[in-house]
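One protein chain is absent from this view; the other protein chains keep their places.
As written, the chain order gives the labels A and B, with residue 1 at the start of each chain.
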Amino acid sequence: MNPRRALLVAGVGSLLIRPARATVPALQQAVAAFTGGVPVGSGGQRVLLQIEPLVDNGNAVPVMVTVPSPMTAADHVRRIAVFAEHNPQPEVIVFELGPHNGRAQVGTRLRLATSQQVLAVAQFSDGTFWQHALDVVVTLAACIEI
Amino acid sequence: MRLWLKLAALALLVCTATATATAFTQQNTPPAAPVDNRRSGLLDMSPATQALQRDDTLNPAWLWLQDGERTFATDCARCHSVAAMGGVATRYPAFDAILGKPVTLAGRINQCRLRHLKTNALPIESAELLGLETFVAQQSRGLPIAPPADPRLTPWREQGRTLFAQRFGQLGLSCAQCHDQHAGGRLAGSTIPQGHPNAYPLYRLEWQGLGSLQRRLRNCMTGVRAEPFADGADEWTALSLHLMQRAAGMAIETPGVRP
Partner (left out) sequence: MGKGIVHLLRQARRGQLLEVRATTLHPMETGQRLDSLGRPLARDIVRRIECRWGNDLVFAADLFPAVAANPYVSFFVVANTSAVVTVRWRGDNGFEHQEAVSVEVL
């Protein structure tokens, strides 16, 4: 076969070779780093993430995380982290709270590069972690500037 | 008289009476009020983005506006009170007799600086000029756009109207095609707004900053792959004049937030 065809076949062949171990998705790694490996619970409405399902512009997406908690010394939220699954870096922000906050409700605006899952994880004073995830659709802006 | 003649006469009488009554009613009933289909781009946004504009504690534009307030106090307050700025933005662009052409609000601010303060004009789209323009325009928030009935503006406004309907760029699209004919439709996942100038200067999420109407119109032109007019060109003022007339009566929303 001609040299160009041989190169093409070799190229395709290299794509078929898989790494020996599958890579852990970046999001899972980031969450594990936040929790120190402690498993994260879902459901039970321990954490409420609020974000628009279809955003106007991925540059600034308002987000609010509410964690019902008495916020006493004995029972409060220590940290709330927000992650974006397919952003170049999954971590978005980590809030540090304590009883002096009175209410575990935090807000910010994120950048989302593409449609993806946004995840909020809360760390409680008893050492447990709970999460809430939502899917968000991001479309390209029309009439961008050059 | 024969019965049929009587009946005919009665019918004729009834017809005439009805016709007269209808004509009378039509003459004396006011015509149905024309429906105002105009709609601010605010309403085309999601509730979360609308909240960014509606709530001053969420609107990022205040980062610039508060500077504008300070600059006004230092520079402009010698001649102008803040209260007197109410309504000013509703009347711009306005004709400048010395220049012999219309100027935008930003243009007027710079003319004031050159002529009366004897100081430098601020660069177009600079944070300082935008902050001042936004502060002044915000004093008209809630007031209806009231283009001046100045005959000197007419040829400029007409030029603006022509530009609005003119096809531009490689995509060969005119403003009217998207913002008149297809307003309410969708382009790349976004709702096409009617394109009113009532919220400028505004914080555009795409810019991640505050910008003027000229900057947005410029984006539109590059969006259709057209060479935009030069900075400060008369064409922008002409277009602004037409847009303000098209939005006459709509409330100023400055400082707005848009995607």
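Please note the rule applied: a contact is a pair of C-beta atoms (placed from the backbone, for glycine too) under 8 Å apart; a residue touches a chain by one contact, two chains touch by 3 or more.
Keep in mind it's a predicted model, so treat the numbers as computed, not measured.
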item	value
Touching the absent chain when the full complex is considered, from A:Val31, A:Val47 or A:Leu110	A:Leu110
For chain B, the residues touching the chain missing from this view	57-58, 60, 62-63, 66-67, 208-209
Contact set of chain A toward the excluded chain (per top definition)	59-61, 64, 84, 87-89, 91-98, 100-112
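In the analysis below, only the chains that are shown with their structure count from here on.
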item	value
Gap in Å, rounded to a whole number, between the CA centres of chain B and chain A	40
Chain A partner contacts - residues on chain B that touch it in the complex	45-49, 51-52, 58, 187-190, 205-208, 215, 218-220, 222-223, 259
Contact set on chain A toward chain B in their complex	51-52, 54-57, 59-62, 137, 139-146
